[in-house]
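The complex is shown incomplete by one protein chain, all other protein chains being positioned as in the whole.
Per-chain numbering from 1; labels A, B and C assigned in written order.
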Amino acid sequence: MTEKFEPRIVGFLCNWCSYAGADLAGSSKLKVPSSLIPIRVMCSSRVDPVLVLTALLQGADGVLVAGCHPGDCHYDEGNYYARRRFAVLKKVIESLGLESGRLRLSWVSASEGQRFADVVTEFNEKIKKMGPNPMKKKSSL
Amino acid sequence: MNTSINKQEQNGAIIAVKTNVRDTINDFFKKTMEKGIFDAILIPMQVPAGDSFVYVLLKDSSLLKDASPLSPIMSVQGAKAVSSITRLGKGHMKIAAFLRPCETRATIELTKLEQTNLDNITLISMDCPGVMPISDYIEDPTKAMKLFENAIKNEDDTIMRPVCQICDKSSMVAGDLHIGLLGAKKDTFFIIPSSEKGKQVLSDLDITVKDNIDSWTSKTQAKAEEKQKKRKKAHKELRLKTGALDNFLDTFAQCINCHNCMRVCPVCYCRVCYFDSDKVKHPSEDYLQKAESKGSIRFLPDTSLFQMGRMTHMSLSCVSCGSCEDACPMSIPVAQVFSMIADETQELFNYNAGRSLEDPLPLKAYKEDELREMEDDHD
Amino acid sequence: MKDKDNTTDVLVIGAGIAGIQASLMLSKSGRQIHVVEKTSYTGGSTIKFEEVFSNMECSTCMLAPIQQEFLQDKNIHLHTLAEVEEIKGTLGNFSVEINKKARYVDMVNCIGCNACFEPCPVSTKNEFEEGLSKRKAIYVPCAGALPNVPMIDTSLCLRFKGKNCQACQEACMFEAIDFNQKDQKIKLDVGSIIVATGFNIFDSTKTPQYGYGKIDDVYTAFEFERLYASNGPTEGKIQLKNGKSPKSAAIIHCVGRDTIGYCSSVCCLYSLKFNHYLKSKIPEIKIFEFYTDLCIPGKLHQKFYEKMRDAGTKLIRSSDINMTKQGQGITISYSDESKKKSSLLVEMVLLAPALVPKEDASTLAKTLGIPVDDYGFYKEENQDISTIMTSKPGIFIVGCSQGPKDIQHSVSQASAAVGKILSSS
Partner (left out) sequence: MDRKIGVYICECGPNISEKIDIDKVIEAVSSLKDVVIVEKYKLLCSEDGKNFLKEQIKKHNITHLVVAACSPREHQQTFMNVCENAGINPYLFQLVNIREQCAWITEDKEEATKKAIKLTKAAIKRIYYHTPLEKKQIDSNPDVLVIGGGIAGIEASLQLAKPDRKVYLVEKTSSLGGLVKNFEKTYPDMIPSAPFIQQKIEKVHKNPNITIFTDSEVTGILGFFGNFEVKVNQLAAENKTTDFDVGAVILATGSTLFDPRKSPQYNYGTVDNVITALDFEQMNLTGKIVLKNGKPPKSAAIIHCVGRDKKGYCSEICCMYSLKFIRYLKEKIPGILVTNFYSDLCIPGKSHQKFYEQTLGKNVEFKRAENIEIHKKGEQLDIKYRDENGNTNKSLVDMVILSPALEVPSDSSTLGEFLGISQDDGNFFIEEHEKLSPVSTSTEGVYLAGCTQGPKSIPDTITQAEAVTGKILSSLIPGKKIEPEVKVSYISESFCIGCKTCLDVCSYGCITFNEVKKISVVNEVICRGCGNCVAACPSGAATLKHFTFRQLYQELSEAVQ
């Protein structure tokens, strides 16, 4: 890849933990790659696998689903269900031999501004290595 | 992972075959109706034209002589039949549903999804030799029928559908009664109760359950293991075929978005498919924008979204019955791909579609400490 | 029967978790609430914790939403940097005078961008971080503190030492910094009062045998909480003074118990929490817990204890503990259950000090006209029956200002006080 590749990463952030963590990263003036476009949802359990799939098929280079740590869910158990749904989708993608590495599930708490920055940076680096999502250009998708 | 029998009894009953298996089975059902054990039997029957088989809910026991328990094709997935009878309630009739193991397992799944009510249903399955592709059968029904019968005699599955050839659950007992053909002495078969309901039926018929069925057990287990090897191999080859985006696209390139696969799928129980709903219909500018970013987009659109979406929605309940592949006008190996995906996703939760009513559906439950390998970056 | 000049407004002293919960409930019922908070921030001690036992929930995630709600609530009037000076009157019509210190930063204009910190020339130890990190003379205690508005520490600010420094003012684009702000006396009329002033921890220097302050890498509970906090001085990295991460640690229960003469009821549990902290960051670490009686009351806690125990922690029932520095490590000598002397070497020591009343509890008690008990906690009217009623009708004591307790019990008391107030007027 000669010309500079700027990943497009969609980040579904749960309102109570991860979105707050992202805000904290901001108010702590940490550096976070601008490739991540945050989408606020009330709970990671709102993230419909079809939404993630849609993002991927439309050519998102990466999709991050972030929620409260297990046991911390503002709605008790939402993140546990989110994890199962995510697992199924990731497994489907993987079984088809497609790049399941473009999907990431991470728990980020409201006090983990630094962790949020690290997670996004790490993911961004990985996606950069993977290069653009080939689905982006596939007209038959 | 349990591949063949799980709930099976230590013993079964050996039934002597009179003229042929088919008549003996029909005869068995006749008795149950005469004794008032069942008010009706749900069983496959050849259509008058002779070129297809359908499920009939049979109330007049005299018609049983025309029933075809061992139909060569699966034109309607039996679970769908059970569901259409009982979705809105058990009803007053006691019904015996004679289904193939995969149909039985689909029925179990649908029950967990509240789409069937088994209170008055007794599920009876039998060793399944597999079925032929509908297309092959239609070409020349009479010839096909002969081929099918020989295939059964010689236990040769080469004429059966590809998914049947890699089916490792063709003798899996998930219902109440099971008819075991494999390993039985000449002119006999086993009848194996696998639930209280099943036992009751047999005792009502004064059939005593004390014959040893080891020959059946070992035979079916051996078969299951052999088939599982085949299955794994086939899936490996398949992954090479679908693996990587282009191969995947090639595999599904012919998809015309007719959604037949979804319509015939026994566990696609939705009133309106998510992928037929307005959720996936967009204003024209969105398509233009998409075309702009991709260079061009195909129509009808979103075939990949449909296929992959259906995999995420349904693969956990997929019983690899093959109906989708039979229904595909473009002969895409849908069922084979699904069987591969299903094995993988179900293994995540050590789930086995249709194995038992007790296992909760994976997406209706969770464990607090699981799937850690799905978190952060583990690949 | 209510007099016509009675008021139903409520004064809440302390904006910790108990005060916040009480205020939010009262507001829901339509009451006006005045909250007097001594510090510049809300959340009390709980916001210093990364996680809370025994479900190890993230403390900030638990608190932040209710802090936001608390700050945005129209019925709740928060006075930070404020203290109660005088209280007259009785149930239904207390008249309260509070002294509100100037923050020198305008709460309305400030948008919390923190631009003012950097230029400030003064630097000092950050008390909130137990001195483990630095702060400026204009500062917020930690990232994410609410309200997210800094204050000026006049004891350090050059300007208040007669110098003509206005670095922060120049850096602020919102005219938020106002050196002319004055301390205010505010008069409030309230019908009832909830006292929720919280606790201190026992001063570990009073127990020299543990070597606190003399031996490096002996930490108190709060120090360790901040050391583990992901928004703390090390971003949650547990490390020794030399920057290395410890291979072994000892946790000492009941620090100060024999001096103060009661069991603080949470130390065993937060010690187990520390155990969890250590294990989660340094899985291979060796941990020794020195205790006398294991006090883990309640339905939830034993499972947590068993988890920690089975994870390989060594629990030592011991007495006569003494610590001496030995090279890079710390030698702990003690008598075991059968009074046998022995000793072991660790790299890090965590002290679990008892909970004691706030330094100014008795002063406030005098102002309120309520008694304190032998230990300096506010005294109930009849401790066999009610934990929140004082001898003075209309004044309720909740949370750790009434006695050592965990968050659950503090919150129960807070809503109990609300129940009393709402059902009586």
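Note that in this section contacts are C-beta pairs under 8 Å (C-beta built on N, C-alpha and C of every residue); 3 or more make two chains touch, one makes a residue touch a chain.
All values derive from a computational prediction rather than experimental measurement.
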Partner chains on view for the chain not depicted: A, B, C
Residues from subunit C at the interface with the omitted partner, ascending: 17, 21, 25-26, 28-30, 52, 54-55, 57, 62, 66, 68, 72, 108-109, 111-113, 115, 173-174, 261-265, 293-303, 306, 317, 337-338, 373-375, 377, 382-388, 403-405, 407-409, 411-420, 422-423
Touch residues of subunit B, complete complex, unshown partner: 87-88, 113-115, 269-274, 277, 279, 285-286, 289, 293, 313-314, 361, 363-365
Interface with the undisplayed chain - residues on subunit A: 8, 10, 19-20, 22-23, 25-27, 29-32, 34, 37-43, 45-51, 54-55, 58-60, 74-78, 81-82, 85, 117, 136
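We adopt the following convention: only the chains that are shown with their structure count from here on.
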Contact graph of the chains (line, ring, star, complete, other): line
Pair joined by the larger number of C-beta contacts - A-B, A-C: A-B
Length of the line joining the C-alpha centres of subunit B and subunit C, rounded to whole Å: 62
Centroid spacing, where centroids are CA-atom means, of subunit A and subunit C in whole angstrom: 35
Multi-partner residues of subunit C (at least 2 other chains): none
Where subunit A touches two or more other chains, by residue: 71
Of subunit C, residues touching subunit A in the complex: 50, 55-62, 64-65, 112, 114, 143-144, 148, 229-231, 235-236
For the subunit A and subunit B complex, residues of the former touching the latter: 49-50, 53-54, 57-59, 70-71, 77, 80-81, 83-98, 100-101, 104-107, 119, 122-123, 126, 134-141
Contact set on subunit B toward subunit A in their complex: 239, 242-245, 247-249, 253, 274, 279, 290, 293-298, 302, 304-305, 308-309, 311-312, 315-316, 337, 340-341, 344-345, 348-349, 362-363, 366-371, 374-377, 379
